[in-house]
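Take this structure first; my questions come after.
Only one protein chain is missing from this complex, and each of the others stays in its spot.
Moving on to chain A:
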Amino acid sequence: MDMNAYLSMFIDESNDHLQALNENLLRLEGDPEDLSIVQNIFRSAHTLKGMSATMGFEDLASLTHEMENVLDLVRNNKLKMDSFIFDTLFKGLDALESMVQDIIGGGTGKADVTEIVKSLKAIEKGEHKSQAAAPAASAGSAGSSNSSALLDEFQTSVLLQSIESGHSVYHIVVTVREDCLLKAARAYMVFDFLERSGEVVKSIPSVQDIEQEKFDNSFTVFTISNINEQELRKGIESVSEIAGCEIIGLDSETLKQISSGTGTGAAKPDLASEAKPQPEAAQQISAARSQTAATAAPAAAPASSGATGGGGAASRTIRVDIERLDALMNLFSELLIDRVRLEQLASEVKSTELSETVEHMSRVSGDLQNIVLKLRMVPVESVFNRFPRMVRDLAKSLDKKVELIITGAETELDRTVIDEIGDPLVHLLRNSLDHGIESVADRIAAGKPETGIVHLRAFHSGNHVFIEVEEDGKGINRDKVKEIAVKNGVVTAEEAKRLNDSEINMLIFAPGFSTADKISDISGRGVGLDVVRTKITSLGGNVTIDSEPGRGTKFSIQLPLTLSIISAMLVKLGDEKYAIPLSSIVETGIIRKEQIRNIHGNLMIEYRGSVIPVVSLSQVLQSPSYSEEDEAETEIVVIRKGDKQGAIMVDEFIGQSEIVLKSLGKYLTNIPAVSGATILGDGQVALIIDPNALIK
């Protein structure tokens, strides 16, 4: 039975549950009395525990188990939530998330969660000590409350009794040689020997696991024996392929310490290293798993149905591997190229029947294009949903009061954009919290409510999606921005005087700029905003800032709906063809040579009342077969980048066309003024011009 088949399902569902846990915990923090939320949290945690135990991720299962114990007490009104519990639960969630990430990355999902488990236990024990009924009420939690101990109560009492009746009790760590081929068999021989000379009370991992070779190179046993330490050692080491064993005789004192799970570290360091959290429950589950892997399938199924039940109404969707969608997209692009070719042929052949068929095919493929593109659209929610948590933690660490209001989370964006937009938004939100929103004292002094509000909005407009981050903080201090920009050499003092308000705002995106008086963990190293703008520009988007001193700042990000199929203008340079994205084109025109003026070595033209620079595309691209020098009149394409405009001289316009973006591959990277390639109707490759690189 191949567990890998279930791994992707496990990962998807764990992510869903972790997200649900995160959201519900946040909701609960806002409304700690609402026990129905606790129920939801409990259900998610429980399912997660079951799934991870089934998949054999024991650390994951054990940590979830501890969290579940705490939640169980809350659910049964035995424990009141307080901020310490919330923080601990959140920390636990973070640890779970990183474990799942590790599993996604091909790891084993192992992590050291001792600290968190300890805190969870402290909560669990410390709080319900006064309520004597609690252990009886929830047998599950009572049974596991000493789960970090190596021995349960029963085993301890057995061992204690044997010590009292004069038998020797040993803690033995047996190490198998690394090159041992039959670990389970060797372990069996050791057990066989121990059983002959006494009784094995407890083994870590469990006997079942050892039989299945589910242990590394060593295992630990507690045994009651009627022979002495030397004989034991001799007996164990006589088994072949055993590297060695460590035998420690136990008296009733050390035994008590081990069983209570505390003080072990001080008494016996080598035992403490064994005392990593391995709750009984998780072990039993994992043992059950190993008995027959086939049960994995039915076990996973109820888990997932439980998940949908807990998460509210199930929508009729299926999970599709993203690679299949990419393959579909690629195939569709092929089709699109053929369609363009067919359209050309049909217009040449001039057969009505052919033209009609081709037209019909064009319409169908147009619809198909819409659907294929829609398939790749993902609600921006998948990025937004981690922000409430982030803002909460940030606000806490900054000691500010902040409320995050998200609107338009259902707005859809192309998957490629979604994958890239997360980091820039994190930067902007951090920036808003750190630099925008004032401290509580400052806000009260300014006559504002003490809780700052950050709006995160997403909405469609035309062929673009806008994402806005707006806060009601102190706004951008333009004088200070100017001062720093001049000091850091971003602009000269002369230039700074001539800048208007919005240009000054944009200075904060300049590389190496930072207005923070002191560098904080959150932002203020002067790298963030620069990176934000670069990233968004590389996605074909744009950022603008609106800011009013004392009233707040708004960052607006404009993004294209999709990155895979765009409208473009095809132009010719001699016998070469290039594509210019339509989104950057303002208009096209023709100018005469004498209209081009040379101002300080820069070519400029007058265009609609302003003077804009002219760029020779043939020079930029070192065109071998065309130069506008030879022509009296030349075609221009006016392009824009933000507020700036520029004209590009080309040879000839071919026309407008839908083009499919293709990358140039990993071998050709960072080619100036070229953003990618596309395949034309005749099968030839045309390069796509990056207009942003042409406007300085």
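To be clear about the criterion, a contact is a pair of C-beta atoms (placed from the backbone, for glycine too) under 8 Å apart; a residue touches a chain by one contact, two chains touch by 3 or more; residues count from 1.
Rule of thumb we're sticking to: contacts and distances are computed from a predicted model.
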Choices "Ribose transport system ATP-binding protein", "ABC transporter", "Cbb3-type cytochrome oxidase assembly protein CcoS" or "Chemotaxis protein CheW" - which one is the UniProt name of the chain not shown: "Chemotaxis protein CheW"
Sole residue of A:I104, A:I247, A:M377 or A:I671 that reaches the chain not shown, by the stated touch rule: A:I671
Hidden partner chain, touching residue among A:I85, A:V113, A:I337 or A:M506: A:I337
Among A:E420, A:E576 or A:D690, residue touching the chain not depicted: A:E576
Residues of chain A (touch criterion as defined above) contacting the omitted chain: 330, 333-334, 337, 576, 620-624, 662-668, 671-674, 677, 679, 683-687
